[in-house]
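This is the structure I have questions about; it appears just below.
A single protein chain has been omitted from the complex, and every remaining protein chain is retained in its original position.
For chain A:
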């Protein structure tokens, strides 16, 4: 059986196809019925009718292309794939190419920790305002308090591609150990901590109520408006320009630095660990790779090294699908913003502090089609890897 895609140019051709539709002996199965000339018509044709249908189309000069050459081959492959994934129960069928609910992501964290138990463990670093656990995956081959890399995603809940990218990266790191020389040598020396959902309350809210929600869900005293922008709540230039003092604003900094438990939990973790060498955070959208500062427009002391490393990482990202990232400090690249996470981590002493803004540049914005999740994750991974390799090779 073949599946054809037919492109009609005008009403006349649509009528011809509708005529074809009425010929029952051909046993045609229209996946998209002929109705209007500006939409394609997809039709499955049983083997015995293929020649007749093609002859019919060609005689009227109606354009078509073959979508599926042999449907049986496709079905057999699908059956094979399904049987294979059913076989190994410990490797679940989590679809990395689609957006998931919080529960689904949390379940996958457990699967990863179980499937790659020799290097992956799940830690809880705190709870959110609405009492949801904050889970971090630790990737480690042993040692005691090794120098480590911190990666987080989803601090702004509407930036769905960041959560999706983070969980993909989790599986990538785990499966690359032992197969990729680079990641193997990295994990033999350092640990990686990955917070896939930094703001679970906000994330749930984007699923249940408002897809465009950005902030936490904490109540603001004396205001009907809810939530604080968690990336204006860090203790870096807090209170300065680039954040709002209005609780109803999407960039509300909060009543005080670290007022948000989601932020405080990460700060506590980083401080208690004491040996974090890099702080990398994922946002969307705009395709930017930024280093400090946001709260002031002066260069950080390590400007030259961070800029060079940023450019190298952007170059790696571009090598895969041609996606271009602009590199620079937060202040010079987007806007002045106070209370941001990488400004805090940098001033705290974590030299390699970078913020990524992933795809796209505005066509879909926060509503990035799921089909772009895996390409985004793949290219972002190359950028992260470039930075992590540099951190591994340049202890300080």
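To be clear about the criterion, a residue touches a chain if its C-beta (ideal position, glycine included) is under 8 Å from a C-beta of that chain, and two chains touch if they have at least 3 such contacts; residues count from 1.
Criterion: contacts and distances are computed from a predicted model.
J.: Leaving aside the chains you can see, what is the UniProt protein name of the one that's missing? Options: "Isopropylmalate dehydrogenase-like domain-containing protein", "LXN protein", "AP-4 complex subunit epsilon" or "Putative lipoate-protein ligase A".
T.: For the chain not displayed, UniProt's protein name is "LXN protein".
J.: Identify the residue among A:15, A:118 or A:211 that touches the chain left out of the display.
T.: Touches the omitted chain: A:211.
J.: Thinking of the whole complex, not just what is shown, which of A:152, A:229, A:343 or A:379 touches the missing chain?
T.: Hidden-chain contact among the options goes to A:229.
J.: For the chain that's not shown, point to the residue among A:61, A:222, A:274 or A:362 touching it.
T.: A:362
J.: Which chain A residues would touch the chain omitted from the figure, given the whole complex?
T.: 36-40, 98-99, 206-207, 209-214, 224-225, 229, 244, 248-251, 286, 334-335, 362-372
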